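Take a look at the structure below.
Left out: one protein chain. Kept in place: all the others.
Chain naming follows the written order as A, B and C, and within any one chain the residues start at number 1.
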Amino acid sequence: MNLSQYQLRSMYRTMVSIRTFEETVKQAFAKGHIPGFVHLYVGEEAIATGVCSALRPSDTITSTHRGHGHCIAKGCDMNSMMAEIYGKATGLCKGKGGSMHIADVGKGMLGANGIVGGGPPLACGAGLTSQVTGSGDVCACFFGDGACEQGTFHESANLAAIWNLPVIFVAENNGYAQSTPASYHCAIENIAERAASYGIPGAVVDGSDVFAVHEAAVEAVKRARAGQGPSLLECKTYRHHGHFEGDQQTYRMISTRAYPRARIPSGISGPWSPSTAGSPRRSWMPSTGRPGRPLKKHWPTPNPVPCPRWKRSPATSTSVTRS
Amino acid sequence: MNLSQYQLRSMYRTMVSIRTFEETVKQAFAKGHIPGFVHLYVGEEAIATGVCSALRPSDTITSTHRGHGHCIAKGCDMNSMMAEIYGKATGLCKGKGGSMHIADVGKGMLGANGIVGGGPPLACGAGLTSQVTGSGDVCACFFGDGACEQGTFHESANLAAIWNLPVIFVAENNGYAQSTPASYHCAIENIAERAASYGIPGAVVDGSDVFAVHEAAVEAVKRARAGQGPSLLECKTYRHHGHFEGDQQTYRMISTRAYPRARIPSGISGPWSPSTAGSPRRSWMPSTGRPGRPLKKHWPTPNPVPCPRWKRSPATSTSVTRS
Amino acid sequence: MAVATAARTITIAEALNESIRLEMRADPKIVIMGEDIAGGAQVEHLEDDEAWGGVMGVTKGLVHEFGRERVLDTPISEAAFIGAAVGAAATGLRPIAELMFCGFLGSCLDSLLNQGSKLRYMFGGKATVPVTIRTMIGGGFRAAAQHAQTLYPMFANIPGLKVVAPSNAADAKGLLTASIRDDDPVIFCEHITMYTLKGEVPGGEHIVPIGKAAVARPGSDVTLLGVSLTAVHALNAAETLAKEGIDAEVIDLRTVSPLDEETILESVKKTGRLVIVDEANPLCGLASHIAGVVASRGFHWLRAPVGMVTAPHSPVPFSPVLEDAYLPNPQKVVSAVKETCSKAS
Partner (left out) sequence: MAVATAARTITIAEALNESIRLEMRADPKIVIMGEDIAGGAQVEHLEDDEAWGGVMGVTKGLVHEFGRERVLDTPISEAAFIGAAVGAAATGLRPIAELMFCGFLGSCLDSLLNQGSKLRYMFGGKATVPVTIRTMIGGGFRAAAQHAQTLYPMFANIPGLKVVAPSNAADAKGLLTASIRDDDPVIFCEHITMYTLKGEVPGGEHIVPIGKAAVARPGSDVTLLGVSLTAVHALNAAETLAKEGIDAEVIDLRTVSPLDEETILESVKKTGRLVIVDEANPLCGLASHIAGVVASRGFHWLRAPVGMVTAPHSPVPFSPVLEDAYLPNPQKVVSAVKETCSKAS
């Protein structure tokens, strides 16, 4: 992976912008300045950043209820975003949408979405537009681990596969759907293995490693742009705060007993800074917390490799190419 | 597999009953005696028969628009069924439901269903009832290859897996969803491989071999009854007639060029008759038609075996046990 | 395939096909998708014109002319492909998606309720969603409870959707063309029993504006209002009533949402009496809605209680005898009108 100084700086800026933006929102919410529901992206910055830095401006993304990070990474204006979250007429959506519906279609940001599982069908549509118009654009579809149990994800993955759409499904597995641990709501350990059901490539990456995410995204984007169809990229991450602001997380006092502590995305609190970024891979390593379960990264290799039989633990990653 | 003479006779009777019933319906429809939509089960008799002969009366099934065979195999009264299909007050549902909604809850037949994908959630519910009441009953959920692209199937398979419900998902892959070949609508060759997405066992069997279906069903029922959760059983079969009666099947003139000719389910047109059934396995072999692609049967073995990397052709079967 | 430039008598199915064909020729951004709408042609042998063209044959021949890139068979994944149509519309295409039966709304409501209808509003007006969803409504085919529904009240209750339901071949062509060109999501309802109904249809471009009801028959004694098949029932009833000396004005609603309240009110102002015929279930349905609008905005013109002929509030029965008893028909309309006209103000 060759990243220019410019790219490195820009990724760093995006990660820090997201973090700063979210902490600002958090404080404003605590003071009662922000109405409605607010879901923070703190801790997951490396995913939006790593994926969107692999996109070009005319590419599109679909997002979730936890969408601020995706917006920022796709280039939405942060002042207009904040105005929207406050419900002002000067907001990106004139105050009509709010945090859960920030969008900037002109920037390829097709909307945060209050409906879990709302994004995947829309992403297929964006992929279809690209295919029909021949624009060569791709669509990255962000969704949570909870959304993987929505039928829309499965239907869309199959549709994208048979229509060979340029869609990258990005599962942000932060271990929770509200209070419900992924270990409960999902019958298997790695969402990426579900790629095999649709004959598309699937990969698991460390979602706190922006380079790992970026590298995998670049590969998926390349495939999609080359007409090789969709991919499924699972990013293992961790939700630092409550599900929404105000969430007391009593349930987490229970279940974190068995859950690794938060891993701070590389680059934000780590020793690395853009000016010293000679060897990003090393300096952006997760800088704090226990490493949790080891995550392996596999992206499809040209030659078939045996797909290991799934076991609940330890985690393995899949690598299945549609033949 | 040890089948008593009584069982053999009863399975034979069921298969022939279904075939006879359906041919009668076909003729009555052609004469204009039957209103509405009618979908015939001709050619798929071995599936309903093989599965339902593995059930006990208090077990339940959910069905599809192509439901007559399931009804008969689960013990519904054929006179009342026919009356229902004619729309008479003496029908099983007083003429209010018709062909697509024949049901007999008392017999555990939870209804044909006009909604593709309507059955799997209901089957989870029946499984839940069994689990909560401790009845030990299982629910067999029949659905077509087309229904495998419905989100409800995926959501239900995951739900059944995490709740460990006694549900047997029976995919009747007859190669078509109306005019749409499974090779087009489904991104992969074997639906049973999708079991891996839910950490449950999956198997492919020859749906025209009633013994193969029965054997696999017995295994799945045993697991379910023993509290070992759901399974997915894919039965490869073939739709002999049009999608519904009246379907001209122009599209099939195109696509059957590449499709194996109908395989007559064993036992109906084969040399075997119940009085000579000493070695059923041999005598119920597919008796006509080209064998099509070879189908292997694998049901989970206690020890993990490597799951072969999927290739579009030739077909392989999966065998994945939830660990 | 050549499309006539002069008016001729064709079926509703042909009129719909013609509208789609002409629009697809004019606008390369139009794609169509749905279950079996090409119909078996997607795998090989595209040159073969034997492809099904949808269960009702409406899209027959389109894959032949426009190719697989623009005529897309879908899996049975209504949530994904209706949602994809919405997403494609939001990013620049102008898709026409077929939801085979309106009852399958159960499998894809989210795309319409929470996405398609709301994006433009939620995004502060910065997105348009020019998607047309063609779908089948109505009973009479002995298709039973799940396949014989008339769900435009549910569609109409969703702000941001337009809902259209033609009653004849010319309107079918003209309204579908208007729907395709509309920048908002339009639900286009086709009655299952009407595809073979013939009527004179203008050749070439023909547009009937959305949101404008038609006075299908002028009259002075009572206003009779219907939509889709019930507009036909109303016209038939009016013929019978004319013989008995009652001169009914018939309004064919054409569009359910937005509702053309003005045309309705104008007619009621003239006749003072109103009978509404509707096949949908009555509770929070279309008939009572219109009655309510008139009770609010046209109260002083009303000289008798509003009459309503609707389905009962029950699922559609399968048995032909029961279904016939269930559905509105001209005889029921005639009786209702007579009752309304017998009531003094």
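The working rule: contacts are C-beta pairs under 8 Å (C-beta built on N, C-alpha and C of every residue); 3 or more make two chains touch, one makes a residue touch a chain.
The structure displayed is predicted, hence computed values, not measured ones.
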item	value
Displayed partners of the chain not shown (whole complex)	A, B, C
Candidate in contact with the missing chain, chosen from B:152, B:180 or B:250	B:152
Touching the absent chain when the full complex is considered, from C:100, C:308 or C:337	C:308
Residue among C:246, C:264, C:291 or C:327 that touches the chain left out of view	C:291
Full-complex contact with the absent chain, from A:151, A:201 or A:230	A:151
Residue ranges of chain A at the interface with the undisplayed chain	35-37, 87-89, 93, 95-98, 100-101, 113-117, 146-147, 149-152, 177-181, 183-186, 250-255, 257-258
Where the unshown chain meets chain B, residue by residue	60, 62, 91-97, 101, 103-106, 110-111, 113-115, 117-118, 120-126, 128-133, 151-152, 155-156, 158-159, 162-163
Chain C, residues in touch with the chain not shown (by the definition above)	103, 105-107, 109-114, 117-118, 121-122, 144-146, 151, 153-154, 156-160, 257-259, 280-281, 283-297, 299-300, 302, 304-308, 312-315, 317-318
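Here is the rule we go by: only the chains that are shown with their structure count from here on.
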item	value
Distance from chain C to chain B - Cα centre to Cα centre, in angstrom	37
Separation of chain A from chain B, taking each centre as the mean of its C-alpha atoms, in whole Å	39
Junction residues of chain A, two or more chains touched	151-152, 155, 158-159, 162
Touching two or more other chains - residue numbers and ranges from chain C	74-75, 77, 79-80
